[in-house]
Each structure stands twice: as structure tokens, then as C-alpha cells.
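To start, I am sharing the structure in question, which I have written as C-alpha cells.
Missing here: one protein chain of the complex. Every other protein chain is in place.
We just call them A, B and C in the order they show up, numbering each chain from 1.
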């Protein structure tokens, strides 16, 4: 049993607590949250884990690993603290909105050599990963195009929006990682456009609520990403992978398999999942499993720090392209 | 060009007029209907054809063929009149509701040897026939089960209902012919149940508005037919063919290929076609084409008189089973 | 925490062990199986539970409940043993193949008054139950017809087949319970046909490998069930519910949401689940949850002994109908 500490039990952290508690190779030892009531409630929900200070958790030499699900601004300090006390680290994306700060953190990880995994949960979705696996098996030959659709059901609260880093870093970074994951190669050029179409709050801090991007991958393959901060019919998350021999689609799963035939239409499928907690439930579970696997087998976890950094570089290039009206080369 | 006369321009006859007029191997010479205004209107719509009496049409020795789309009670007299004057006959189903009268008519057809085709239009539907062809190509191995769903959008007017011969002869006879067509063998046993669930008018003349049947085919394969005289979401016409190696489905085509994603549901397909005229438009065209083909090539048209008779025998057995609560053997 | 004992860790029992172990309102105390190695292995897999004799488990007065997943022939003795020692009982279907023996067992349950739930897992499937709930919400008005498709991927081993009680009691009893569940009323008449189409072993003991049934419900509504002991494309489990205002379908869920577009076809969905363990995984979990809920809240679990008995009566009537060629009234 690997002993874990958990930082942060907001919406995503609470889910991590449940997943860690249910994993029979993990013992969740302690929880920290700046909101101690939230920490206590999570502790009660998941059994007998204690509520600890940051210092107590980092100082606990029996801990094998930490899961960092606290707010983005705390990530680097916690990663470094855990790395310096020899703990393996699982951290939600992004490392940090400031690239320099993130790189400094990466240097500490490199120096200490602790295992590190970044929370790109979508890689572990059974549907997305089945599409990628089918492509790797050669089912559709050489990959030529991808279309990734990525729409949240509704915009976040203003507080979050303001600190999100913008739609390219906050939302699309997941899709840029997915492009790298699907094609197994790097994007080299980005052309992007964004618009404020329904959420005027975005304008205050130069953000957009809708965006479209085209990536050129190293091989010349082309990848489109469309993104919206709202979607009336649920959490819309789809992938189309087009190759010389066919197309593979990771379609939206629905809440159930039921269909309705009424005067309004034929074979209407059930609603999509409301948001990421429900949509990626299995992905979140598999993601932690993969981290535990890597720790047990002594191999480097994946995706790692460099994956987070590279996806962020694509996001920065997209943001620059949207602003400048130029196709931008992705930084190294 | 084959010269045709047409009897009857009610809903189905008017469609036959259009199809005959558009067929570039056919010349539609004359139309008869007891409603002379309807006949005139159809004549105008389809170009220069004349409006003639029954006698004039049957007496026209230049006619190669007649299409009989008038009311059921007139079928036998017209078939016999056409046969005795050497004309090929296409006739809507059923020949007659009275089996003896139908058989007498069949005897005239046999004696005169004129080509005859019965209007089992569904055999010519591109979807149903593709399913059958795929099965004949061995795609799913030996056929074991079929499920045929057959629902009209709304019940007919009382006048029609009263003379329809009941749900088994009127509606299900099409499905029984389809079972024979799909399996390429005869049903040998029938178990049936009917209910009056929404249309109390049926009770007046011992009919039902909903029915379910199980057929045992000669090989032992089983075939289910479900039937309703109403269907809120359109004209529901489906076939499932289950074999040792898979399943083939003739799904309901929709009016267009558009799909709607709303808060009410996901990927709702467009509405089904409203009723048979629209749903089987292409089937009706192919059906006349097949008749013309057979005449041109000098081969026996199919489906023929015997197909109509056999499907009717199954309908009679189903009606008897529904009444007696016994599985009934199909008559020869 | 409710303390449970478990009898039987074959394929289904082992799954029950895992579900009980993962349920945070349950403590799995002891396991019995005639195969002690299997019992030990299950005990190890699920943590610290002990391996006990039947006597030890039944004699343990701290146990609140037992889960009986052993072979059918042992059900009645174990139910009675548990009931007489005051334990709540969850038991896989069927109670017993012999109706008299089952009724005697029911008498003991009635006399002791212990809570009892029968393992009709499909009632707890999120898809099937969503269809039923939508119908109860009045989405399609009065229910008129249902079509239930129920096909196993492959026939069972001869040993199991011989003792299964036949296709109507073994397989279709689930569908008969589903009909009762969907319509919220009793079937009153049954017409059935069976055939041996691919598995000649059935003939040895008068069984069939394929069957079709029509049920008339008390309201006059009609329900068709089709059933096969093999299915090349997976575990085929579907429900269509047709009402005056539309149709609700519980379609087959697939392993993932991916679709393939190739020269062979368009939008081919992923394979179905291989068999019941995978297909009904969530149903099995919810089923135990419902039992625990009922125990905690002190209400009668559902479905209960009478549901098992009534579904079996329908199976007996179907078997009689298939043999006699008569529509059979369902016994009380």
C-alpha cells in the first residue's frame, strides 16, 4: 500500500479523495485544505484519514506520494516541497500560469528525480484512448487530420475566469495535449482565432469565450480544435481522427443508452454528462491507477512534467496567433 | 413503349399515374375512375392521357397492360376482364377478401396465362431488399430469427376500416409476405394475439388495433411481427434479421439526415416519413420498373398471384389463432 | 456497517464478493464455497474476510445478512437456514426449479419474516430502469406494446444446460420479470414457440436454443420476447416500449463510445459487452445497494419472493404453450 497525502479538496480534490480511498493499492493518510471544514468533511467521507497542515504532510516521512489538487497558484510550492522531501508527485494541470515559475519548478523535479505525473486526465478516458490505440494499431493508416471539439457546459465564475490564464491555457491546453497524444508527435505551427460571442465578462481581461485553432504537426498532419465556454446540451468532448484508410471517432458518451421516439424527433439519445466530474469519472480513476502502477513498477509516470510544459507552449503560441493574426511557430 | 391503362386514381392510384407517366418505357394511354373529376385531374397532371370507361380501356386492343389501383371489391372483375382481353395485369394487394372469389380469379389468370404481378411494394424497398440480399450473400449465415415492426401513423377512416378485412389481412399481410421474402421459405405455424387498446371502433366488427404474431418457418426459424394501427412518431417500418453470424437491420429512413442536439436530447434524428406514399416512394417506382422489365424480357413477373394467395393464407391462420388461442398450421 | 456472509464464489459469486467488499455500508465477514480454494482466493482478493463452513456462517449471530450465490440446488436449504437464524437474505434467481420446493421455502420466509430479495439484476440496470421511469413519468402515454430481445453470446456448458430447467425458466424468466417490471402489471396469457436451430445438445433433454413468446398483460397490452442461446456480436439485451405517445428504447450499451468509418461501413459502433458480468456490472452494484438500503431503512426489499414466483409461473406457462401449441393462461 502506497501512503498518500492530498492537497486540496475543492470539486476536483474531493473526487481525488474518493478515488484514492477506493484504490486498494493506496492508503490515503492525510488531507490538507485551506478550508479546514472542507478537509474534515472529506476526511469523514473517505474513512479515517486525518486532517493535517501542509507542514505536517510534507514532513511525514512515511508518505510515498502526494496528490496536489489545490489552486493553481499553490502548485509549484507544493511540488517543490514534496520533491525535496522525496515524495512522488501527482499534480493537476497547469503547473503554473507563469512559464518561468513553472520551469524553475521543473528544475527542482529534475534535480530531485522524484516521479512526477501531470493531470491530463483525458489521456485516460477509455473512449479517447481506444481511438488512439486503434490508430496505433494501424486501423486507418497514416494519420492526416484530426478534429477535436471541446465545449464546457457553462462559463466558470468570474473569480476563476479572471485567474484562469485565458481560454487557450485553461481549456485548450487539454486539447493541445490530446493532439500530441493522438499523433505521437509535436505541433510545430498554430493559427488561432477567438471571439467574445456570449460572455462579455471575458473582455475585461482580454479573454474570449469561443475559439478555433488549426495546428500543423511535425509530419504535416493538420489538427483542428474548436472550443466554447458554453454548450446547452452538456459537456461536448469529441475526437475525429482521419487517416488514409478511414476515420475513428471518439463520440460523446451519454448518461444512459436509452433513446426516445416522439413527435419531436427520432431516436433522440439521452443527454450528455453534465461536466468533467461525471464525463471523465473512469478517466480520473484510471489516471491515478496509472500513477500508482508507475510507482510500484519503478518506471517514469506519464504524462510528465515535459508534457505539461509542451502543451503550455502550444497554448502560448495559440494565444499569440489569436492576438497577432499570424501563424505562430511553437516554442521548444 | 408499353401502353398502359390505369384503373383507380385514389391516393395510391394517383401515385401510380405519376410513376407510369414518368417511366420512359411506358406510355400511359387511359385512366378510369368512378369519380370522373378525379380521373380528369389525374389525366391533366400526367400529360395527354385520356379519361375512359372501363369498357373502353378493356376493349382497347392496343393496350399491353393495365394497372389496377381501384377499390378491392373491383379487383377480380378487372383482372378477369384484362386477362380475357390478353392484357398483362399489375394489381394492388389484396386480390379479394373472399378466398374463393380470389381463387376463381386465379383460375382465370392461369387459364389465360397473362403476366400478373401483385402489389407487394415493400419487396422493392431499397433498404428491405438490401437486407435480404445481404442475407442471401451469406453475411450472417443461417437465418434464425426475424423481428418485423409495422405501424401505421393513424387508423384509417371508419368506412375503410369496416371493409379492410381486419388487421391481419389488411396490414399484416404485407409483413407475412415480407417474412416469406426474407426467409425464402414458407411459414408453417402461426400464433397470434390481438388487442383493442386505443380505437374502440374496431370492436364493432371484431377487429383489433394492435397485434403480435410469431411464425414458425419451414426450417424452424422463428419470425415475430408486431403491428399497430397508430404510431405517434410516424410510419414505423423495420426489419431485424438475426442469423448465426450476426444481425442485419433495415432501419427506418428519416426525412433528412439532420440531427438535433438540444437540452431535450442528443443527436435526435429527423422525423420518419409520414406514411407509405413518402416512405415507399422509391419502392413503388422500382416495383413498376420490375413489372415492365418482366414484360419486356418475357419472364413471369414476381411477386405473382401465388405470393398473394400464400400471404393471405398466413393472415387467415393468424386471425384464426388470435380468435381460438391455438397455434394454427398455415393452409396450403 | 451491515455484516454479510456470502455463499458461493463461482463466476457470479466472486463478483458479489467484490461488490460487497467495495460497499462502504457492508462488512463482508465470511465466505463459503464447496471449493475451498476458490473461497480462499476470493477471501484474499477482497481483503480480510474468513473462509467458513455453512454451519459457521449460519451460526454466526453477528451476521445481519447473507448473499446466496451458490448453485441453484442449494438455494432453498440456505434460505431456510438463514431465515431461521434471523438473517436477511439476498438470493440469486431462481429459488428452485421445482415449484413445490420453492413454495415450501417461501412459507419459511413468510413465517420468519426475514427480509428477502431475489436477484433480478436487470431491474437495476441504469438503462432499463431509465426507460421504465420515463414511461412511468408519462412520456409516452399508455403503454401498448413492448419488444424485449435477450440473447446470450454462447450456450452454457452441457452440465449447466442439463440442469438449467430449460430456456424459458433459465433465460426468459429474466425477461418475464422485466415485462412485469416495465408494465407494472401481470401477464395473463402466453403464446410461445421454440426451435432447436444450432445446438443439438438441447434435444437430449427437450430444450430449445431459440424461442419467441407473446404475452398479453392484464390491461391487454402485448409484449414480445425473443431469445437465443447464442449471438455472434455479443450479449444482446434490448427493450422497446411503445405507447400511444411514442417509443422508448433501452439500446445496447457498447464497450466504448468509439465509432469506425472504413470501406466496410459507416459509423460502426464498438462491440457490445461480452456477457452479463460486464454488461450488468453497474446493475449488480445497484442491486446490492438497494438491498442494503431496504435493510437500513427497515422496508421490504424489492423484488421479493413473490416476484420470483410470479416470473416462474410465466416461464412455466410459456413452456407449456411451446409444447402444446396453445395459448396458456398464467397460473396465480
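Note that contacts are C-beta pairs under 8 Å (C-beta built on N, C-alpha and C of every residue); 3 or more make two chains touch, one makes a residue touch a chain.
Since the model is a prediction, treat every value here as computed from it, not as a measurement.
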| item | value |
| --- | --- |
| Selected residue (touches chain absent from view) among B:6, B:131, B:231 or B:315 | B:131 |
| Touch with the omitted chain, as defined above, among B:86, B:113 or B:245 | B:245 |
| Contacting the left-out chain in the complete assembly, out of C:210, C:237 or C:252 | C:252 |
| Absent chain, residues of chain A that touch it | 140, 142, 144-145, 147, 149, 151, 189, 191-193, 195-198, 210-214, 216, 220-224, 226, 228, 230-233, 236, 242, 244-247, 321, 325-327 |
| On chain C, residues whose C-beta touches the chain left out of the figure | 232-234, 252, 254, 260-272 |
| Positions on chain B where the hidden chain makes contact | 22, 47, 126-127, 130-131, 134, 139-140, 245-253, 256-263, 267, 270 |
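Here is the rule we go by: only the chains that are shown with their structure count from here on.
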| item | value |
| --- | --- |
| Central chain (by mean CA position) | C |
| Whole-Å separation of chain centres (CA-atom averages), chain A against chain C | 40 |
| Euclidean distance of C-alpha centroids - chain A vs chain B, Å | 58 |
| Touching two or more other chains - residue numbers and ranges from chain C | 140, 245-247 |
